[in-house]
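Can you keep this structure in mind? I'll have questions shortly.
Only one protein chain is missing; all other protein chains are in place.
The first chain written gets the first letter, and so on, giving A and B; residue counts start at 1 in each chain.
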Amino acid sequence: MNNILVVENLKKKFQISGGLFEKKEFVNAVMDVSFHIKEGETFSLVGESGCGKSTTGRLITRLVDVTEGKIVVNGKDVAQAKNSELTHLRESVQMIFQDPYASLNPRMKVKDLIAEPLVIHTKLSKEERDKLVYEMLEIVGLNAEHANRYAHEFSGGQRQRIGIARALITKPKLIIADEPVSALDVSIQSQILNLLKKLQKEFNLSYLFISHDLSVVEYISHRVGVMYLGTIVEQGDKEAIFKNPLHPYTKALLSSVPIADPTMRKEKMVLKGDIPNPKNPPSGCTFHTRCPLATDICKQQIPKMKQINDKQQVACHLVNEN
Amino acid sequence: MSQTVLEINQLETSFTRDKQKIKILRGVNFSVNKGEVVGLVGESGSGKSLTSLSIMQLFHDTTGKIDKGTIKFNDQELTKMTESQMRKLRGKQISMIFQEPMTSLNPVLKIGRQLMESIRLHLNYDKEQSRKHAIEMLKKVGIGRAEELMDEYPHQLSGGMRQRVMIAMAMSCNPSLLIADEPTTALDVTIQAQILELMKGLKQDHETAILLITHDLGVVAEMCDRVVVMYAGEVVEEADVFELFANPKHPYTSGLIRSVPKIGENKEELDSIKGQVPSPSNMPTGCKFAPRCEKAMAICNEAAPPMLNINQNSKCSCWLYEKKDVTVHNE
Partner (left out) sequence: MSTTVIDSKKAQQPAAQYSPLKEFWRNYKKKKVALIASVFIFLLIVIAFIGPYIAPYDPYEPNYDAILEGPSAAHFAGTDEYGRDIFSRLLVGTKISLTVSFSAVFLGLIAGTILGLISGYFGGRVDKVIMRCCDVFFSFPDLLLAIAIVAILGPGINNVIIAVMIFSVPSFARLVRGATLSAKENVYVEAAKSMGASHTRIIFKHIFPETISELIIFVTMRVGTAILAASGLSFLGLGASPETPEWGVMLSSGRDYLGTASHVVLMPGIAIFLTVLAFNLIGDGLRDVLDPKIKNS
């Protein structure tokens, strides 16, 4: 299978202060992130707030500028793409946003919202666009009467369907979904997750799925990358990561998730302390301040990503291939 | 039989918008016993948060109003109390923690001052005593540098720390009921685990009754002894937590449980409940869940089902259980 997306050593530095009389300060939001997504595959980035997962997604669509590294979409490096190249990138990579209330322009009708990418990227006539819009409405489980209404007349789940229809209308190969279900109620969340899975099969889509919710990630992904403070600490096949987590952070994260079954209550591996401020990350392995197993080397050296077995890569000094 | 701390009977609460009364709670019944954690579960629009605000009678400047029903708290009737009586109760005997602690902490006052204020108000301690008590409380909620923290402002703390401070404040007068409204929803998973652990510990030490309001079935399974499931302003099911998850009675409850992905389950497709929650101004007659229910029968669209005692561990309001050997629950 072909790689739809390859990300290599991606870095992003944000300037957070530095006016006329201030010292310039930077935050390393993303530090050296590498991963790839194959055709028809879902790769999830999972992590807690401030881990850089959303920034990574926005770097790939170039909503923020790349500081360093490569982003290869369909065999072409777009990390520094400009103008028409950038427009082309944004036709083949579409986004689904977290908040279906905020990501749809309240002044536009549903059919105009969904047709917008067509207006931007194609020279189709109005009739041709409308035809595609009606088809798309059907595909995402809405019907034709909805086309002439405004987004605020819909519930959260329906709005997210509109957002999905808009993302799919240009027939992109890669969809970046940034927490697409976290603003929705549980019963609606499963509708949308099922829809995303169905669409993936139908159109052979690849997803970069960004989420903090491990149960959702396990359900939707083929492969997973766990992020902590701007780096991927562990990545690999979903089954391997969820059944046999190797990095201490992955272990703690999985153990922290409350499971909706009271018979499975268990002693948790509760991490001490807070997530460090990304402005001022710890030296060496960024996780060492909370890691129960940390040793001296963890404080000094940044661990390198190592292939541990054929399914998993881990960045930890204490995990070695056997 | 353990002592009942809170008993809510036929509670109806409404809002007024554009001179139109909109009924949100339509007859809510449940109780909370001493030392028990009761989960109040429901999706947005189910009325779970409004239930807690009704207990506290904290409608702020909204048009919320209790129309009917009783709220009995330790033999006192809350719906008949004046505002000043309620004020003495809040924070002392009933405390509340919210989803976003920043909204309930005053941003311009130091943590210590805010903590001491409620302690001095409710426990009649002098300044020295209340400071000591405040520091003790902060240590109890797992804050190592309690003394330093007393002189810091809320915005200097992380979300998890703020929630700890809120819990310290809520527990400082040793209340007999703690209402926690989505206390961990805004927090990261690893921090959520810390806070849940902390709440479990506090419950064991103080025998506080906890009413935990949440949409997260994982948190419910983890924390609660008993669960009350709400849908469209009504209680549809009430059961022991093990009973509820192993053997959910109401089609809504079972649909809800089945639609949550569980780690290690590896389902190909999730079950989901079709349609969405009806809006309060456009409620179906009969059972409110009937339009979304796969097992709906003719009677479901005509009349609202009564609350039925299924067995000693569970009650359910659904016509499916009417004809079976159960007695109608009268209250």
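Just so it is clear, a contact is a pair of C-beta atoms (placed from the backbone, for glycine too) under 8 Å apart; a residue touches a chain by one contact, two chains touch by 3 or more.
A quick note: this is a predicted structure, and the numbers were derived from the prediction, not measured.
In the complete complex, the hidden chain is touched by one of A:Pro117, A:Pro180 or A:Pro262, namely A:Pro117. Check A:Lys11, A:Arg149 or A:Lys268 against the missing chain and you find that the one touching it is A:Arg149.
In the complete complex, the hidden chain is touched by one of A:Val78, A:Met95 or A:Cys298, namely A:Met95. Of the options A:Asn2, A:Gln80, A:Asn105 or A:Thr263, the residue whose C-beta touches the omitted chain is A:Asn105.
Considering the whole complex, the residue from A:Asn28, A:Ser44, A:Thr61 or A:Gln235 that touches the absent chain is A:Thr61. Mapped onto subunit A, the interface with the missing chain covers residues 61, 63, 86-91, 94-95, 97, 99, 102-105, 107, 116-117, 120-121, 141-143, 145-146, 148-150, 152-155, 158, 166.
One rule holds in what follows: only the chains that are shown with their structure count from here on.
Averaging Cα coordinates per chain places subunit A and subunit B 32 Å apart.
Put simply, subunit B touches subunit A in their complex at residues 43-44, 158, 160-161, 188-194, 196-197, 215-224, 241-242, 245-246, 255-257, 259-264, 266-267, 269-274, 276-277.
For subunit A in complex with subunit B, the touching residues are 48-49, 155, 157-158, 185-191, 193-194, 197, 212, 214-216, 218-219, 242-243, 252-265, 268, 270-271, 274-275, 290.
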